[in-house]
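Quick one: the structure is below, questions incoming.
Every protein chain except one is present and positioned as in the full complex.
Note that the chains take the letters A and B in the order they are written out, and that residue 1 is the start of every chain.
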Amino acid sequence: MFLRNFWYVAGWDGEIGRTPVARTICNENIVLYRRADRSLVALEDSCPHRLLPLSQGYVEGDRLVCGYHGLEFDGDGACVHMPNQQSIHPEACVQAYPVVEKDRFVWVWIGDKEKADEALVPEIPHASEAGWVFDGGTYDVKCGYELLVDNLMDLSHETYVHPSSIGQLEITESLPQTRSDDESVTVERWMENIVPPPFWANNLKSKEVCDRWQICTFTLPSNVMIDVGVALAGTGAQQGDRSKGVTGIVVNCMTPETETTCRYYWGMVRNFDIDDNGLTQNIKDAQAKVFYEDLEVVEGQQANMLRHPERKLLNFNIDAGGVRARRLIDRALAAAAE
Amino acid sequence: MFLRNFWYVAGWDGEIGRTPVARTICNENIVLYRRADRSLVALEDSCPHRLLPLSQGYVEGDRLVCGYHGLEFDGDGACVHMPNQQSIHPEACVQAYPVVEKDRFVWVWIGDKEKADEALVPEIPHASEAGWVFDGGTYDVKCGYELLVDNLMDLSHETYVHPSSIGQLEITESLPQTRSDDESVTVERWMENIVPPPFWANNLKSKEVCDRWQICTFTLPSNVMIDVGVALAGTGAQQGDRSKGVTGIVVNCMTPETETTCRYYWGMVRNFDIDDNGLTQNIKDAQAKVFYEDLEVVEGQQANMLRHPERKLLNFNIDAGGVRARRLIDRALAAAAE
Partner (left out) sequence: MFLRNFWYVAGWDGEIGRTPVARTICNENIVLYRRADRSLVALEDSCPHRLLPLSQGYVEGDRLVCGYHGLEFDGDGACVHMPNQQSIHPEACVQAYPVVEKDRFVWVWIGDKEKADEALVPEIPHASEAGWVFDGGTYDVKCGYELLVDNLMDLSHETYVHPSSIGQLEITESLPQTRSDDESVTVERWMENIVPPPFWANNLKSKEVCDRWQICTFTLPSNVMIDVGVALAGTGAQQGDRSKGVTGIVVNCMTPETETTCRYYWGMVRNFDIDDNGLTQNIKDAQAKVFYEDLEVVEGQQANMLRHPERKLLNFNIDAGGVRARRLIDRALAAAAE
């Protein structure tokens, strides 16, 4: 079961162009492309005639042409040309999905079309603000998206899963605060007077003692934004003054494909050295390495759960964020089922 | 469900020799080999003793020897030697399949043995006639054979699937005639006064305006012969005088393996430059390329249909040939079920 009536990431802005691209989102097969004016189209990925995936066709002008018999569809999914047919068969149309581009992502609406509201597109904080830069990557992951939500809402795992990069013992030692409302869950952790790990020391351009924060926010359906950073110790970051620090948002959008697979879009929005493309690439490479370590964990969990469906997850203190996030998901699913 | 009491292609003549070869035909596992005198044998591919596939054994004289314990079977499937056993176990025999060689193919009879009649072997037109030459290749295809029948009975797809080789817009523009009787379906298309595509211009050794024809004939269980060619425009080809043209038969025999896979034997019989082995190879290479494009289409359809079994094919004008072919298949299946 998937949460409907939400916007899901279908790709990075640069991934969708004039060549049709296939995506599976919440078990729906979708083809995406851009019109000549770069506006986006998302259609059901199946020609109504002989069921060839339309993603095996090509784009001509603003239309998607089926690769089998040349049926042409416009961006609304209507068949507008049928070679060798005098009249167009009324059933020969495909479902069109609301699709928007925002904050470097292409978003597709899964649910009732009339409820699609661009104002509901999840916010990637600062992603489109001047003075900030945003880049990242993608992984196809063989697990249900919920396991990645758990992972991101409990960063105490960093000490064990990422010991050589971002993990440090202080993460495990400092208890986070968890709070939630009807739409989001936040886990906030402050580590005071710590030696910054190499990544942050480099970016702060200082090895002095720091305060470090990790503020993870889950919002429905499946997104986790993590406000991270360090500031020189005692300069008031926790009280709101980050002027003596560097900060970024670790972006995590998990788009469900099937019950046991998802497509994981990750990246970082930052406000330091934003014109340093080498740094942008370095951060992306480092994130790719870190998230690959997570991928091995969550795929290991999923494989175990598939082998032993009778086994249940146990919840400890550290899982509070994930537990509340899953509770939000379950409530939304239950509400949708009514 | 498969059509029984038909001959199916089990291989090219040169594929079956003194080394046992395994084939799956209509879900039956069969092993083929030749006796010392080159005559053919087709047996159930399973030793009755410990169930090793007999295709993992070897041929000695006229017998197939099991690779596990040396049981020997003759071409009728009788066990004629059992090392270390004093008497031969009465159950130790395997089913033998009627098998014949004709028109460069090895054909196996699937159905009631007593109904096997060599006169019923489908005809590959001209394949064994003097003045003609026949060669081709094979693809294992991940789709039910019916999707390939559809494909071959509607050549309007050539414009879109094979634009760089045999496709030309005139194919889509000229409506074909469809006719059928109890045993066959024919789709006949004539394109008059057209510029011949490169393949035909080369073989006609002329770039003059031509009449081009494509006459597709489906016969049960799963074969489509396509009479193709061009003649100088207005020289009476449509009335039967092909003396100013070149012609060939595109051979398509689709042998069902399972409900969703088949083995596709394709080739061309031609009556021009028949001693030019380089041309024979060139045609084979070109056909391999063209049919590989079809393979991507039909496998795309099949994958979509497996993901969404609720989706149904729509039939347009252009599908008339395939629709009638499937009707023949369905009638034959229904008759067999009575």
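One rule holds in what follows: contacts are C-beta pairs under 8 Å (C-beta built on N, C-alpha and C of every residue); 3 or more make two chains touch, one makes a residue touch a chain.
What you see is a predicted model; the values in this text were computed from it and never measured.
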item	value
Residue touching the undisplayed chain, where the options are A:Met1, A:Ala36, A:Val195 or A:Leu313	A:Leu313
Selected from B:Ala92, B:Val209 or B:Ala303 as touching the chain missing from the view	B:Ala92
Sites on subunit A contacted by the missing partner chain, in the whole complex	150, 154, 156-157, 159-161, 172-173, 175, 296-297, 300-301, 303-305, 307-308, 311, 313-314, 316-319
Positions on subunit B where the hidden chain makes contact	29, 45-46, 48-53, 56, 65-70, 82-86, 89, 91-92
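Rule of thumb we're sticking to: only the chains that are shown with their structure count from here on.
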item	value
Between subunit A and subunit B, centroid-to-centroid distance (C-alpha), Å	48
